[in-house]
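Here the complex is missing one protein chain, while the rest keep their positions.
So that you can tell them apart, the chains are marked A and B in the order they are listed, and the count of residues begins at 1 in each.
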Amino acid sequence: MSLAHLASLRLVAAAALAACSVAAVAQSTEPVRVGLLSTLSGPGAGLGVDIRDGFQLAVKLNDGKLGGRAAEVIVADDQANPDVGRQTADRLVKRDKVDFMTGVVFSNVMLAVGAPTFQSKTFYISANAGPSQYAGEQCNPYFFSASYQNDNMHEAVGKTVTDKGFKRVALIAPNYPAGKDALTGFKRFYKGEVASETYTALNQLDYSAELSKLRATKPDAVYIFLPGGLGINFIKQFVGAGLSKDITLFGPGFSGDEDVIKAVGDPMLGMFNTSQWGHDMDNAANKKFVAAFEKAYGRLPTLYAAQGYDAARLIDAAVRDSKGKLDDKAAVKKALEAAKFDSVRGAFKFNTNHFPIQDYYLRVITKDTKGRITNRTLGAVFKNHADAYVGNCKMPAL
Amino acid sequence: MSGILLLEQALNGLQLGLMLFLLAAGLTLVFGIMDMVNLAHGSLYMVGAYLIATVSAAADSFWVGLGVGVLATAVLGMLLEVTVLRRLYSRDHVTQVLGTFAILLMCNEGVRMVWGSQPISLNPPAALAGPVELLPGFYYPAFRLLIIGVGLATALVLYLLVTRTRMGMQVRAGASNRDMALAMGTNVQRLFTAVFGLGAALCALAGGMLGPLLAVQVGMGESILILAFVVIVIGGIGSIRGALVGALLVGLVDSGGRTLLPMLFEALFSPQVAADAAPAVASILIYVLMATVLAFKPRGLFPAHG
Partner (left out) sequence: MARPEPSSVSLLQHKLNLRWTLPLLAALCALPWVAAALGDSFYVTLATRILVFALAATSLNLILGFGGMVSFGHAAFVGVGAYTVGILMQHGITSAWLAWPLAMAVSALLALLIGAISLRTQGVYFIMITLAFAQMLYYLAVSLKAYGGDDGLSLPGRSALGGGVELTDTTLYYVTLALLVATVVFITRLLNARFGQALQAIRENEVRMAALGYAVLRYKLVAFALAGALAGLAGALLANQGGFVSPSLMQWSQSGMLMVMVILGGVGHVLGGLVGAAAFLLMEEFLGHMTEHWQLGLGALLLLVVLVAPQGLMSLLKRRAP
């Protein structure tokens, strides 16, 4: 090889190296784009707003970065409508070319948003919806649930209601995938009699028909899964119709969280509910989160906000652990599965179907030391609980 | 199937029907006298509810909020009529649909800009938040009884207004035969503005009454608007009596259907089938009712024209 040849070869090599590092630098200075598609209008708006606020708080506390790179969070409204959700998701992955998607509240929207997101090989980190379809038969390597699987909280209440000795329970949930998951989960652990099983419409605000039926059936307890504004309306009307005297009300964490408490007030005292998180949990990450949230937004966080916060921290860990190489999907997947971040729930780990294995606690609504009506976390109902669908999941390759 | 269940259904149906009447009365008058399809009618209901909720929260009194909100919405309605809607009277229905739809979009967005997209809460007066024992062992929400009371009182006032006052006479004349009424010297412009303001006030009243039960949110007008149109078609366009009868019919059929149909279906089929089919059939019931009425009386039950 001649000297000139060697020189030119070295030049080419140097140029290539320079180009690579420029590209690497370029990629690492490009912001991480996250598409936060959530419900920001309608009766479910409070939930979406909380997820958004929790997520953005995490990014803010991290100096506006995720995994060391600047973060660009694009917020969009799905209006709790699967059609709108799907079109907006399409826009986010195709036009805005986001690196991660998150935020969907309702499982019916989730199932519509999933298809275009997974098809475009974009990772979805769920800050709420955990449909049984994605835990079992339709499990997908691009889906990660930072929240729970839909059945779990209801399973915990089912066990609680049985342990407390109730024999005739009426069940009410909205007629959509999470509603069905809810009552399936409840019945999995509830061993008494089901007095009635009613499915309402997802945008229904007037429950006079359901309350009439309760009056006629006379159960000793009623279990409701009615998230956000739906729950607020039901509980107000339930108390207003005088049914709370004879029938004990149970719900999952969704129906007994800060948003519902704030709207309904005193009538909620004494209500039991279950959740994987409580704002009074005693770990460093949670204390920091609750204090920062109260300071930034002037209200106590709900479990939706906690999930949004955790989703952001999970993405942060994934970007950090994959060294910012977001095009290397396998590396990002591995980093996500490892989930090396401090969750506000304490320890956090994923199951093989990308759903969390975690503890579920019983909470009761009481007055705290400051005189506020809020949740107090009692003991654990389940420890290291996995979902019921993991056996059906044969995780496909990326 | 107990007597109490039927009584409860009757009361629920009466309550829904009277609220629909408040909306339908204004709508049928505007359609009957001004010959205008007003898609923005539901927006007045929404704006009314928002104003009442805001003033109630600020003044910490439901009644103050109600009074101020109704008046404010009436004024807003009249302003809207004088500035924009007046120009649409002479146009064909298709153009009116476009124009009032445009106003609907602007109202929705305007409300979103001022109050945000999250629903706001409107709480009933504390004294009426609990149940009342109507019969031994049968409790009915006090607030719903109030709604029924307010609805009946308004119906009475409207009846007196339309049959016993000069303005009411002009309204009936205008609904019956507009050109003749014009020829007989009615001050058309003022009458139209007054009718529109009255319609807006009724909308706001309905919004304030239903707000505590449902939710005060953007787009709340659209779902109830379609029910109101069904009511006026059944009742006959231009007739307040028709609006009342139509509203009560729709209210009873809708409430009754929503409760009794699922029970019927559950007795006959499985809970899953009942859960899927019953709400669909219950929702279709009022349209079937409308089609049946139109089959026998093509211009509604009490048409004002002719």
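Just so it is clear, contacts are C-beta pairs under 8 Å (C-beta built on N, C-alpha and C of every residue); 3 or more make two chains touch, one makes a residue touch a chain.
Model, not experiment: these values are computed from the prediction.
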Fill in the blank from the handout: The one of A:Glu30, A:Asp90 or A:Asp220 in touch with the missing chain is A:Asp90
Handout entry: Absent-chain contact - pick from B:Val64, B:Val84 or B:Leu134
Key = B:Val84
Practice task
Out of A:Leu111, A:Val169, A:Ala182 or A:Leu362, point to the residue that touches the absent chain in the complete complex.
Solution key: A:Leu111
Problem - Residue touching the undisplayed chain, where the options are B:Phe21, B:Tyr50 or B:Phe229 - result: B:Phe229
Problem - chain B residues that touch the omitted chain in the full complex - result: 31, 35, 37, 39, 84, 87-88, 90-95, 97-99, 101-106, 108-110, 112-113, 222, 226, 229-230, 233, 237, 272, 276-277, 279-281, 283-284, 287-288, 290-291, 294, 298-299
Exercise for the section: Over the whole complex, note the residues of chain A touching the chain we left out. Expected result: 77, 81-83, 86-87, 90-91, 94-95, 108, 111-112, 115-116, 175-177, 201-202
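Convention: only the chains that are shown with their structure count from here on.
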Practice task
Go ahead and note the Å separation of the Cα centroids belonging to chain A and chain B.
Solution key: 38
Practice task
Under the touch definition given earlier, write down the residues of chain B that touch chain A in their complex.
Solution key: 2, 4-5, 8-9, 12, 112, 117-119, 121, 129-131, 133, 139-143, 212-215, 217-219, 255, 258-259, 262-263, 271, 275-276, 279
Fill in the blank from the handout: Contacts from chain A onto chain B in the complex sit at residues 40-43, 45-46, 49, 77, 175, 197-199, 201, 205-206, 208-209, 212-213, 215-216, 229, 232-233, 236-237, 239-243, 263
